[in-house]
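Just passing along the structure, written as structure tokens.
In this view, the complex is presented without one of its protein chains, the others remaining in place.
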Amino acid sequence: MTEQTQHSPLPNFREAKGKYSGILAWVLSTDHKRIGLLYLYSILTFFAVGVLLGLLMKLELIAPGKTIMTAKDYNAMFTFHGIIMIFLVVIPGLPAIFGNFLMPIMIGARDVAFPKLNLFSWYLYVLGALIALSSQFMSGGSPDTGWTFYAPYSFKTSTNMLPAVIGAFVLGFSSILTGLNFIVTMHRMRAPGMTWFKMPLFPWTLYATGWIQILATPIVGITLLMVVAERVFQIGFFDPALGGDPILYQHLFWIYSHPAVYIMILPAMGAISEIIPTFSRKTIFGYKVIVVSTLAIAFVGYFVWGHHMYTAGMSGTALWVFSLLSFLVAIPSAIKVFNWVGTLYKGSILLEPPFYWAISFIFVFMIGGLSGLVLGSLATDIHLHDTAFVVAHFHYIVFGGTGFAFMAAIHYWFPKIWGRMYDRGLAMTGWILFFIGFNALYLPMFYLGMEGMPRRYYDYLEQFHGPNIISTLGSWVLATGLVIIVINLVKSARSGSIAPADPWGGKTLEWTVPSPPTVENFEKIPTITKHPYDYR
Amino acid sequence: MSGETHTIVSNKTYILVLLFLLTMTGISVAATQIQLDSLTIFVALFLASVKSFVVLTYFMHLKFDSLFIKLMVASMFIIITLVMILMFIDYDFR
Partner (left out) sequence: MSQQAHHADEHRDDEASKIGMWLFIFTELFLFTGLFIVYAIYRHMHPVAFHLSAHELSVPIGTLNTVILLVSSMTVAMATSAIRKGQRLQTLLLLSVTVLLAMAFMVNKYFEWGAKFEHGLYPGSAILHERGFGDTMFFGLYFFMTGLHALHIIAGVTLILVVFAKVYRNKLTSENPVLLDNAGLYWHLVDLIWIFLFPLFYLIT
């Protein structure tokens, strides 16, 4: 590598002069760090749209009857909200942003295995997003099937289904190629001495996630192609009038979409597994158990999809088999919570924003997870399926899980990525408002669901009014917290105080390189001798 | 270079593999003449699996590849089988 003197350090990756300048230096870059940021900016843009849709939906629900939109508009809103949040935000989310930026550095590599493929994955993301977005503007109207595109309505509706499903198909390829890239990277490019069991936990979760991306996404891919064939050719696979079975659609859809939630949560858990030891100044409790539980979640999670279909019409045998498997997959998830708490116990706690996000993650994730058991149990699910309870459950586990972990991750790795520190006061204010707003928004939905309020309805009975008001108010508090967080981070990225290489006392490799990192990440690839999180 | 050595398979081996595959194909076709009823599909799939195994092992070079790649490929078929079983737990018991 290039020789350098003490007083002229290498430029960081943002300042370094490459072949291109201006915007081209970003959109033609194969540097994993720039690609991670490209994903960050595009994902956040779509997240903002998704949040806006959510706020509008909550505004509609502040009172029974029509408030600001018709039922058809409401259907279109929750469909687009779901498509954006699922396919454009939480599935790519942590792997594409933090995985891309940090994983190579954390394993002691200079980049991923296939940098050009990495850039191509981002192009596919943007293309898929634009195709899906176009469904909102073409004649025919905005899709109103829900993000789940259930047959037969998805091929009977006159709304713009084709761009929506084709967009999702293209996005799937982006996901697949990212997973492929990460798996090969971790197999082939770990630094000398970094055996699998010396690799930090965030990369481990990206590894397991990569396998899910590769093995589950194609199934939804082919299912979406079949929906296209239904709409264009009336091929009949899911059309009862032609001999098809709509439940088969649900099977195929959920064979991907359940593992997809593990794509969402495993990297989130990985980030938390990085943050907790750092802010406890203590090694992670049960490193190997966490690794095994990560792989177990990925594997068992592949076989539980039927729990989304308990009331659809499956056989009795299928019902209890899927319920049993669903309870089994909860075990490794719970184990991780024990490990995190075990790490905190007798640790020397550093009370900074990433820590608060991490422990509030544990709190909301547990509520989400435990409510999942209520839904995973056949007898209770009969009453709760398609009610607001389900909406509460998945928002706690996805928004609470992946969302809080995203916040924890951005507050943890912010100084590394931008070389500056954010304002602690604003970060804490944002956090507390977000946390309070989040719980006010979603907790009432558990009650509403148990009382019988259906989901995906723009109207409800008068007796549900009170809790709905609390929920909508919660959405405003949450949004306020979110705005404060964004302002804090955007401002600090430009003008925050300069951050050192290791502001938190982290022990993994990213904290040994400058903040922000140089283009090549390391002057010299390190040789690893210690376990990660070695606080002795 | 990654330093991995690649076994060069002889053309003779490839031709023998092809002859085996053609024979299996012939047997599959001939088997349709025999009234096997519900067994037909199993015989057909069994022979297809044998052919696949040979294509994977020799043409796709798995025989000479690392254990990791062999394990990965085997796992794929195991996962597919498990998914099929779960699907039929629904459809068979309706």
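Letters A and B mark the chains as written, and numbering starts fresh at 1 in each.
Quick note on the criterion: a contact is a pair of C-beta atoms (placed from the backbone, for glycine too) under 8 Å apart; a residue touches a chain by one contact, two chains touch by 3 or more.
Predicted model, so just to flag it, every value in this text is computed and none were measured.
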Among A:24, A:222 or A:350, the residue in touch with the chain that has been omitted: A:222
Hidden partner interface residues of chain B, rising order: 1-2, 4, 6, 8-11, 14-15, 17-18, 21-22, 25, 28-29, 31-32, 38, 40-41, 44-45, 47-48, 51-52, 55-56, 58-61, 65-66, 68-69, 72-73, 76, 80, 83-84, 87-88, 91-92
Residue ranges of chain A at the interface with the undisplayed chain: 113-114, 176, 180-181, 183-184, 187-189, 214-219, 221-223, 225-226, 229, 233-237, 242-245, 248, 251-252, 255
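Methods note: only the chains that are shown with their structure count from here on.
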Touching residues on chain A, where the partner in the complex is chain B: 187, 215, 247, 251, 255, 302-303, 306, 313-318, 321-322
Chain B - residues contacting chain A, complex: 68, 76, 79, 82-83, 86-87, 89-94
